[in-house]
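One structure below.
Of the protein chains in this complex, all but one are displayed in their positions.
So, subunit A:
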Amino acid sequence: MPVFSDPTNFDAYVSGFLWILKLTGASALLALVLGVLLAGMRVSPVPVLRWFGAAWVNIFRNTPLTLIIFFCYFGLYATLSITLSDDLILNNFWLGVVGLSVYTAAFVCEALRSGINTVPAGQAEAARAIGLTFSQTLRIVVLPQAGRAVIAPLGSVLIALCKNTTIVGTIGLLEASNVMKQLINDNGDQVILIFLVFAGTFAAVLIPVGYFFGWLANRLAVKR
């Protein structure tokens, strides 16, 4: 593999995928928190919250991610001057995390909501009958069961998120897809090899993730 035997190229390759991991990690956490809150809103008895949750999901789920990320740079940062870090690279990184999180949260919310539907209505009714409030019912009775029912779909969301992080490259973060572009530009004779190595790295990381979530879903499933 002549391209990757050059240490500079290899370092670029490693740092590209490190950015992917950092983006995935930070966005996954934020999206999970946001997604749980949104799912709670969508099933809450308060109409305004239900409306807000539905609006969020419909807006972000149906907007191309490229546009959302692009808006984070030219809208939030350039026009509204929202600066998340003084360092240019970190600023782009956090802008990317914001964009990925609001987008992915919509999918997390919908996955959880479908999980909530798998919890028999009797459970919530019983919880109400013993005097639990709405938030107690959701927290203690419904969400734990709903979460365990949707581990496999949440795994798919995570895998999609990991691949989506490459879009942050459009606002200048040197993540894997940008490194690939750079290597291809410098080594026009080894395009196929470079492409296969980058695609292969994604697959090598994500295929086990898929199996892990499948196993986890089985193990934690609520046996009814």
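Quick notes
The rule is short, and it goes like this: a residue touches a chain if its C-beta (ideal position, glycine included) is under 8 Å from a C-beta of that chain, and two chains touch if they have at least 3 such contacts; residues count from 1.
The working rule: contacts and distances are computed from a predicted model.
The complex appears with one chain absent; UniProt names that chain "ABC transporter substrate-binding protein" among the candidates "Urease accessory protein UreF", "Protocatechuate 3,4-dioxygenase, alpha subunit", "ABC transporter substrate-binding protein" or "NADH-quinone oxidoreductase subunit J". When the omitted chain is restored, the residue from A:T63, A:S156 or A:T170 that touches it is A:T170. Residue in contact with the omitted chain (choice from A:F10, A:F74 or A:W215): A:F74.
Within the entire complex, the positions of subunit A that touch the omitted partner chain are 74, 77-79, 87-89, 92, 169-172, 174, 178, 181-182, 184-186, 188-189, 191.
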